[in-house]
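Let's look at chain A:
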Amino acid sequence: MHLLKEITKGIIRENPVLVLLIGLCPTLAVTSRITDAVGMSIAAAFVLICSNLIISMIKDVIPKKIRIPCYIVVIATFVTLVQMFMAAYFPDLNDSLGIFIPLIVVNCIILGRAEAFAGRNGILASAADGLGMSMGFAFALLVISFVREVLGSWSIGGIPVSDGGFAPMAVMIMAPGAFVVVALILGLMNALRDRKRTCAVAGALNREITLYAASKPEALKLARADNTDPG
Partner candidate 1 sequence: MRSFRGGVHPPDMKHLSADAPIEVLAAPEQLVVPLSQHIGAPARPIVQAGDDVRVGQLIGEASGFVSAAVHSPVSGKVKAVTRTRHPLGNTVDALLIENDGQDRMAERVGEDNPNWRDVSPRDIVDTAMKAGIVGMGGATFPTHVKLSPPESKHIDTVILNAAECEPYLTCDYRLLLERTEDVIEGLKLLVRALTPPDAPPNRVSGIIAVEANKKDVFLKLQDMLQDKTNLLARLMPVKYPQGAEKQLIKTVLNREVPPQSQRGLPMDVGVVVQNVGTALALYEAVRFNKPLYERVLTVSGDAIDTPGNLLVRVGTSTEHVLKARGITDSASVVISGGPMMGIALSRLSTPVNKGTSGLLALSSSENWETMPCISCGACVRHCPMQLIPSKFSTLGDVGRYDETEHWNVIDCIECGVCTYVCPSRRPIVQHVKIGKAVVVPLMRARAEELRRQQEKEHG
Partner candidate 2 sequence: MQYVKLVIAAVFVSNFVLAQFLGLCPFIGVSKKTSSAVGMGIAVIFVMTLASFVTYLVYWKLLYMPLGIGVDARDYLNIVVFIVVIASLVQFVEMVLQKSMPALYRALGIYLPLITTNCAVLGVAQLNISRFGSGGFAAGLLGATLNGFASGLGFTLALLLMSAIRERLDEADVPLPFRGVPIAFVVASALALAFLGFSGMA
């Protein structure tokens, strides 16, 4: 039961990209096309889950002082595996992702989770956390790439949607578009979270507010004037 909570935590409540704001470099770079986003999230998921597993296993063996270099080496080996697999079976995806495959090694999500979670919890919990985090990462990448591709090139996953009357806004594929889309999504997330919190607070309080207001000297005086003595 607690594992499921670990997984769902990663998707919304502690989404690595949208809430913890880590792993931003690949998020902006590879989301110009949905296919790239899918490729990157699968690669990252594979590396994250495996490295979490391995690190949680060997965490007691590594001396405290040089734990980060060791984690890096573990992650690097998995990244190399992914890179070779990608080069062999998906050469075009490898070209479009280009430098961002090796950069998974220093991706803040993977190293962050390895250090903050895998290095301190059990194997199963680390795997679940890895799964949760990578699903969150994938969710964020998909949303952003969907928006950018539809607006930027009028197509979903490469299939043109419609001629739409006017040319697609190519800027969405470029750098400024990426920053703007991420900014708007982050803003939207904050707005939704704030509104949910303020409604909850206001709802619980309004009955108490009327009671406190009724106990003020002015209200008591008015009540006493038309002799409904509140006692």
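How were these candidates chosen? In short, all candidates are chains of the complex that A comes from, given by their letters.
In this text, contacts are C-beta pairs under 8 Å (C-beta built on N, C-alpha and C of every residue); 3 or more make two chains touch, one makes a residue touch a chain; residues count from 1.
As the structure is a prediction and not an experimental result, all values here were calculated from the model.
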Selected neighbour of chain A [touch, this complex] from 1 or 2: 2
In the complex, chain A residues that touch candidate 2: 21-26, 28-29, 68-69, 72-73, 76-77, 79-80, 83-84, 99, 102-103, 105-108, 111, 171, 174-180, 182-184, 186-191, 194
